[in-house]
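The structure follows.
All protein chains of the complex are present and in place, except for one that has been dropped.
Per-chain residue numbering starts at 1, and chain names A and B are given in the order in which the chains are listed.
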Amino acid sequence: MLLNQFLVLAAVLFCIGVYGVIARKNGVLVLMSVELILNAVNINLVAFSAMTDSISGQVFALFVIAVAAAEVGVGLAIVLAIFRTHKTVDLDQVDLMKG
Amino acid sequence: MIAVLAAAAQNADAPVYVAQNVAFGIIAALMVFSAIRVVTTANVVHAAAYLVMVLAGAAAQFILLGAEFVAITQVMVYIGAVVVLFLFGIMLTKAPMRGEEFARRDQWLAGLFTSVVLFGVLIYGLLDGFGRSKIPQDLQPTLTGEVSDSIFGTYLLAFEAISLLLLAAAVGAIVVSKRD
Partner (left out) sequence: MLTHAWIIPLIPAISFVLILAIGKKLPRGGSEIGIASVAICFVLALTVAFGWVSRVNDGTPPEGRQSSQSYLITEGHETRPVTEADAEAENGTDAAAHGTEAEATSTDHEAEATESTEATATEDEHGTETSAEGEEGGEEHHATSAVVRDMTWFDSGGFDIRVGTMVDGLSSLMLVVVTLISLLVHVFSTDYVAGDRRYTHYFAFLSLFTASMLFFVLSSSTIQMIVGWELVGLCSFALIGHWWEEKPNSDAALKAFLTNRVGDVGLLCGMIILFFAANGSFDIVRITEMANEGAIRHSLLLIASLSLMTAVMSKSGQFVLHTWLPDAMAGPTPVSALIHAATMVVAGIYMVARLYPVFFEGLSIGTGNINALAIMGSVTLLFGALLAFVQSDIKKVLAYSTISQLGYMVMALGVGAWTAAIFHLFTHAIFKACLFLGSGSLAHHIHSFDMKKDMGGMRKVMPKTYATFLIGTAALMGVPLVTAGFWSKDEILAGAHMLGGGGDGYPFAIVMGLLGAICTCAYMTRAIWYVFFGEPRGKSAEMELHENGPRIVVPLMILAFGSIVAGFVNIPDGSIPWPAKWQLWFEHMVEPTGTYFVATNPDFGHPSFLPWVAVVSFGAIVVGAGAAYLWYWKGLGPHGITERNRFARAGYVVLEKKYGLDILYTDWIAGGVKGPIARAAYWINQNVIDGLVNLVGRTAAKTGQWVYRYVDQGAIDGAVNGSGATASGAGEVLRKTQTGKVQTYGSYLFVGAALLAAVIVVIAS
């Protein structure tokens, strides 16, 4: 197996995730797109781990999974709080950072 | 997707590992298709279901790469917990099931532009940097014991930091979402 086939797959997933983060309006969907990005990173880590025959990549993939779980927890809590105050999860309606 | 298949096709001369390559191709195609559906479908629940496909596909790729423990963790944490959390999120926010998910055109274009630029740079960098380097043929599954030795030995400090982060995230999630 080529190393690049995994890396290219990860790149494709990453770019799809970036598209989702920027283009989707629903807060929950944005979080899902972030998960796509994180998974792309994990595939890279594990692929390099296999390539270099070192365990570190797998360990870091596990760490990324843990961080992703924390991120989803906090992210969904924020979406819930926004839904409660704004009655919507449409990120276009949420512009508290407007200068 | 085409790029992935092209990369896989480049590998046609590999002697024995045909089965792996075929498996990779099928799973990769499925993953890319599902990922595209995640970001384009109008139905949020469908998006969650497609996300499950992508995550499961990633787990399968991990097994192909010999990282069995990571694959199992991926299934348990992602599919078992994260996706369920997403479904709860969808239910609690009572998001309409269809019809509202049409992003503004400029946003849509911005997303497309960004991801195409990123993709171009990434592909150029990858092909330039790793060309045809191969993953070792005699790939053995990693023993879980080795993973645990590494986590609780070399990376103990990072592990502690992540534990603390999870605790902080749990507390933070409760604080942010509680009704006051």
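Descriptive notes on the structure:
Throughout what follows, a contact is a pair of C-beta atoms (placed from the backbone, for glycine too) under 8 Å apart; a residue touches a chain by one contact, two chains touch by 3 or more.
Everything numeric here is computed off the predicted structure, so don't read it as measured data.
Interchain touches from the omitted chain, evaluated on the whole complex, reach A, B. Within the set B:Val45, B:Ile72 or B:Ala110, the residue that contacts the chain not displayed is B:Ala110. Contact with the omitted chain, checked across B:Val121, B:Leu143 or B:Leu164, is made by B:Val121.
The omitted chain makes contact with chain A at the following residues, 18, 21-23, 30, 56, 91-92, 94-99. Take chain B: the residues that touch the chain left off the picture are 105-107, 109-111, 113-115, 117-118, 121-122, 124-125, 128, 154-158.
We take it that only the chains that are shown with their structure count from here on.
Separating the CA-averaged centres of chain A and chain B is a span of 8 Å.
On the side of chain B, the complex with chain A involves touching residues 1, 3-4, 7-8, 10-11, 14, 17, 20-21, 24, 28, 31-32, 35-36, 38-39, 44, 47-48, 51, 54-55, 58, 61-62, 64-67, 69-70, 73-74, 77-78, 81-82, 85-86, 88-90, 92-95, 100-104, 107-108, 110-112, 114-116, 118-119, 122-123, 126-127, 130-136, 139, 142, 146-147, 150-151, 154-155, 158-159, 162, 165-166, 168-170, 172-174, 176-177, 179. Chain A makes touch with chain B in their complex at residues 1-9, 11-29, 31-33, 35-36, 39, 42-43, 46-47, 49-51, 53, 55-56, 58-59, 61-63, 65-74, 76-81, 83-84, 89-90, 92.
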